[in-house]
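Note that one protein chain is taken out, while the other chains of the complex remain in position.
Per-chain numbering from 1; labels A, B, C and D assigned in written order.
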Amino acid sequence: VYRRNSGHRVFTHADWAVHRKPSRYARHLALIFASRIFRSLIPPITAVTLISTLVGVYETLLKEHRLPAQWPHVTLALGQGFQLTAFALSLLLVFRTNSAYGRWWEARMLWGSLTNRTRDFVRQCLAFFPEDAKRLREAAVLWTIALPYVVKAHLREGNRLESELEGILTRDEVDALTGATHRPCFVLAALSQVVAAAGLDPQLRQRLDTNLTAFEDCIGGCERILRTPIPQSYTRHTSRFLMIWLIMMPFTLWAAYSWVSILLSGLFAYLMLGIDEIGVQIEEPFGVLPLGSFCATIERNLRELHYSNPEARFAALPW
Amino acid sequence: VYRRNSGHRVFTHADWAVHRKPSRYARHLALIFASRIFRSLIPPITAVTLISTLVGVYETLLKEHRLPAQWPHVTLALGQGFQLTAFALSLLLVFRTNSAYGRWWEARMLWGSLTNRTRDFVRQCLAFFPEDAKRLREAAVLWTIALPYVVKAHLREGNRLESELEGILTRDEVDALTGATHRPCFVLAALSQVVAAAGLDPQLRQRLDTNLTAFEDCIGGCERILRTPIPQSYTRHTSRFLMIWLIMMPFTLWAAYSWVSILLSGLFAYLMLGIDEIGVQIEEPFGVLPLGSFCATIERNLRELHYSNPEARFAALPW
Amino acid sequence: VYRRNSGHRVFTHADWAVHRKPSRYARHLALIFASRIFRSLIPPITAVTLISTLVGVYETLLKEHRLPAQWPHVTLALGQGFQLTAFALSLLLVFRTNSAYGRWWEARMLWGSLTNRTRDFVRQCLAFFPEDAKRLREAAVLWTIALPYVVKAHLREGNRLESELEGILTRDEVDALTGATHRPCFVLAALSQVVAAAGLDPQLRQRLDTNLTAFEDCIGGCERILRTPIPQSYTRHTSRFLMIWLIMMPFTLWAAYSWVSILLSGLFAYLMLGIDEIGVQIEEPFGVLPLGSFCATIERNLRELHYSNPEARFAALPW
Amino acid sequence: VYRRNSGHRVFTHADWAVHRKPSRYARHLALIFASRIFRSLIPPITAVTLISTLVGVYETLLKEHRLPAQWPHVTLALGQGFQLTAFALSLLLVFRTNSAYGRWWEARMLWGSLTNRTRDFVRQCLAFFPEDAKRLREAAVLWTIALPYVVKAHLREGNRLESELEGILTRDEVDALTGATHRPCFVLAALSQVVAAAGLDPQLRQRLDTNLTAFEDCIGGCERILRTPIPQSYTRHTSRFLMIWLIMMPFTLWAAYSWVSILLSGLFAYLMLGIDEIGVQIEEPFGVLPLGSFCATIERNLRELHYSNPEARFAALPW
Partner (left out) sequence: VYRRNSGHRVFTHADWAVHRKPSRYARHLALIFASRIFRSLIPPITAVTLISTLVGVYETLLKEHRLPAQWPHVTLALGQGFQLTAFALSLLLVFRTNSAYGRWWEARMLWGSLTNRTRDFVRQCLAFFPEDAKRLREAAVLWTIALPYVVKAHLREGNRLESELEGILTRDEVDALTGATHRPCFVLAALSQVVAAAGLDPQLRQRLDTNLTAFEDCIGGCERILRTPIPQSYTRHTSRFLMIWLIMMPFTLWAAYSWVSILLSGLFAYLMLGIDEIGVQIEEPFGVLPLGSFCATIERNLRELHYSNPEARFAALPW
């Protein structure tokens, strides 16, 4: 299945307890080499470390007179330009990562909204549809259950939509659905038909239609995030800025730290590249959010709302 | 009971007066060792202090020639890499804490919205329901009072929901409720039934339904915050960045401060780790917000709205 | 009366002209010792200045050999830790003050919304209520005028609500109102009764009800801000961070500035503590916003809308 | 007329092309002394330059022994306090300017909303009003055209409202309007009357009323921005912080730059004060936004919608 980062999962109270433990610092440090961020950054970190080593070897050879004496030193002093740009680089990097975080959180909110509104839509259908319209009620619930699965398949690669919809829609319905190009729109059109068939008071029908509009906004919002990255020029300039900085760094470190500068180069490269990498990882949020769990939760909630239809139970209650 | 941080309570004018007093600085300093933040950070602060002591002992033994002379010095000069990363670290830390603050404030707003809309819903029921529907009015008010308690139990561990609902719902109603998996949805379904039973004009019914949708959004919003932490990769990288920094710091402090650097290491560790810790504490806001007080306030307000039904009192007024 | 900061008042064009004058810099500097911020910070500024003086006296005595020679120097060099934390402290301080500003501006927006919607509600009542319902129209206008006064009394201490409502509500009405625990809710219940009594088309009644819901949201939003400060752990850590910094500063300043460092300590303490103090002052906005002026403006507008009822005047106009 | 900053105008594609040209850097530099910001900052910049000159003269006289030898040097070394506060000052300054930008952009959005909703309101009137209600349609369009002019006169000083409304409202209507204290409210009351007179289906009337509520929100939002500046304590502290910094700066610059420090003082003062000045200029946005152009655009659009009533033209179309 398509799941880039196993760290994004639905949190329980037990997860939060672990999350808050002071021992987290030790755990995080211990697992540093196992972290996805570190592993995906091995190439650029290696490059920076290599440059640092070359600077060290060159300077050592020069000092030991094993290179022509007129060859120049390559170490650089620190100066105003470095200070200014260090500052601008940090700001640029953290702002870019924050924009990516904003996209990730918006995607999460859109799925949250999909969760709330599917529940709301089913609650309304059960309260508004006439009691004898059993078939229509069931159709409304089942197509609403199908919606998040269809949206997930719309946003991610490599889904097995047909097997996921087994037990929700009939074979014929799945065929009609998968025949459409824009499948989420097809589901909404189907739900509009169900609502139209229920013959409701226009006032109540309007309430249901409001939720269908909310679904359109969720779907469109997800598509917007998926189809439009942060402007490439922004991403590229940040990336170039960072690399130029990391490439120049070893030249400024040698004088003060000699061979330790190799270690420090690698370390600083990891710390700074890591900020960029987090941003890039969460910029496309649908690969990292646990959409599968969301769909399953929605299905569970809606099935409970429908099958344990409160009407039956409330019959016992005093009104 | 489950209350992680006693500092989060409902503020009164007297609290604000204390909050603004210039003497707060002295008070905060005096209570530093009693603070929850400090106490939960004792392990990592101790670790940093220990490293600092070891650096001091090693360098002293080396200087007094009680270690082999060829063993290297371990102190580090400051340099460009440190400056750059110091800056990036501060930004990362403060931005992460700010995102956690954003979550905390959103949770507070969702509960505020729950407060407003329960009041609004009861106001509407009392104004819209026919005068003789005493039983339905009461059912509407009582189930609305139950809602925040049920949401609280949904968001927190270790609640005694059944005892809290005593005096609000009947034994039968509580049993039906606790039999459901998603209890807040059950309450909304029950309220939908009450509204359906009132036989209102569809226009007025629509107004009530709008508030039920608002309840769905509050509940779903809270679940979203509870189930989804800030991306773990972000949290972990910040935490690793901070620890690497704090571990390297003692090596750079010894040359300038000798034994005072042990004190300074501990102090700087406390100040920086504290920022991270605040963020982690408020990232899951439902354990720290005074949800119990919120529920009690809502209950008090709704009961007043209902029992001192203005209708009776307004009878005396000239319209 | 309860007015913490006379600087918050309703601005006129003349105020803006003064506000923009280049001479503002001179004026602000001249009034520095008269400023509320400065006066409320005298205790901590004095403390920092005193520490600075003690450092100076101690170091001078030591230098002049009037103290035992083995007593240590207490001045500190600057180093990495200071630089890192200086940066983090500034960020923490300015972000916290910005969050307080966000609360203040939200409170202002809620009162702005109360202003807009009371005008809108009265506009609707005058357009929707039947022409002959003079008494109901008047009741709607007067209770709407009462609303902001009641909300103000709900948010501030030491109001004389009864005298403020004189000339708006009758004695009986004021008694019924002040008998309620949650008075703003009582006013909304009363307005709901007035609307119910008007016998409107449900469609138009719905429009009025939408504004009543908007009132509930304004009231609840204000209560939320009043009852919930920025997390205390955040405020306290910022305050501790700042004080630790200011206490350590004199030790680092003496070497470079000798006796001038006393002046500089006080000055830097004022500048940094001032940022914190502004945040604390506006964190509870209802004591500093000119709520009295807002209420008076709303009353003036609504009375004009009502008494100079356009209907009469438009009679002369060609439609 | 009242137009503080001619730089704020409605942008065309040609303006954008100029705006993006790389030659902008040269143009901006060349026009530095002509810039409004620079000219309004001449007094404080002169003051800082003067202080710098005095420091230079004093130190030179001292060095040349033309002043009593026991007189002290006034130059200051840089140190921790300066570094910390430099950082905090920049943050404070840029955040304050950003808040002012937020206000400016909100004002622009409110006028944008006024533009959209006047168009929407007229579109609805033309589609909803019965075909034979020619007079009412015209009244609706003309009063809607009048609205932005009235709002502009409400927000700015020195408007010639009566001449602006010539050709829109009749003499009688203008008299009735200018007789009101709160004129935008009067226009909305008039529009409410027009809508009430049209005898529409309540459902459609509700749609029109929603736009009237949107107008109330726009008007109230503008008033809020106009009447409430950023808290004065914030503005004043930033201004004092900046001035103290700029006054101390010449004392720290002399040692390194001698007479060049006069030039540098003036330059740095210009750069830093400029940030503050921009914020102050856009904090009250209604003097700088091209409200006149906005009103003219709205009028042009609405007249086109009305006079070239699509109905007539669509008659030719196949439905």
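FYI, a residue touches a chain if its C-beta (ideal position, glycine included) is under 8 Å from a C-beta of that chain, and two chains touch if they have at least 3 such contacts.
Being a predicted model, the structure only gives us computed values, none of them experimental.
Peer 1: Of A:Leu188, A:Met249, A:Leu271 or A:Leu305, which one is in contact with the hidden chain?
Peer 2: Candidates A:Leu188, A:Met249, A:Leu271 or A:Leu305; residue touching the omitted chain: A:Leu188.
Peer 1: Provide the residue numbers of chain D that touch the chain removed from this figure.
Peer 2: Chain D touches the missing chain through residues 5, 7-8, 10-11, 13, 15-16, 19-20, 22-26, 28-29, 31-32, 35-37, 78, 82-83, 86-87, 89-91, 93-94, 97-98, 101, 104, 108-109, 112-113, 115-117, 119-120, 123-124, 126-128, 201-204, 206-207, 211, 245, 249, 252-253, 256-257, 260, 264-265, 267-268, 271-272, 274-275, 278, 281-282, 288, 300-301, 304-305, 308, 310-311, 313-314, 316-319.
Peer 1: Touching the hidden chain in the full complex, which residues of chain A are there? Just list them.
Peer 2: 40-44, 47, 76-77, 79-81, 83-85, 87-89, 91-92, 95, 99, 135-136, 139, 157, 170, 172-173, 176, 180-182, 185-186, 188-190, 192-197, 202-203, 205-206, 209-210, 212-213, 216-217, 219-221, 223-224, 226-237, 239-244, 273, 280-281, 283-284, 287
In the analysis below, only the chains that are shown with their structure count from here on.
Peer 1: What's the rotation angle, in degrees and to the nearest 5, for a C-alpha fit of chain B onto chain D?
Peer 2: To map chain B onto chain D, rotate by about 145 degrees.
Peer 1: Looking only at residue numbers at the chain A/chain B interface, is the share used by both copies over half or under half? Answer same or different.
Peer 2: Both copies touch with mostly different residues.
Peer 1: Centre to centre, by mean C-alpha position, how many angstrom separate chain A and chain C?
Peer 2: Computed from C-alpha means, the inter-chain centre distance equals 38 Å.
Peer 1: Going by the contact rule already set, what residues in chain D reach two or more other chains?
Peer 2: Chain D, residues with two or more chain partners: not present.
Peer 1: By the touch definition up top, name every chain pair that qualifies.
Peer 2: Touching chain pairs, listed by label, are A-B, B-C, C-D.
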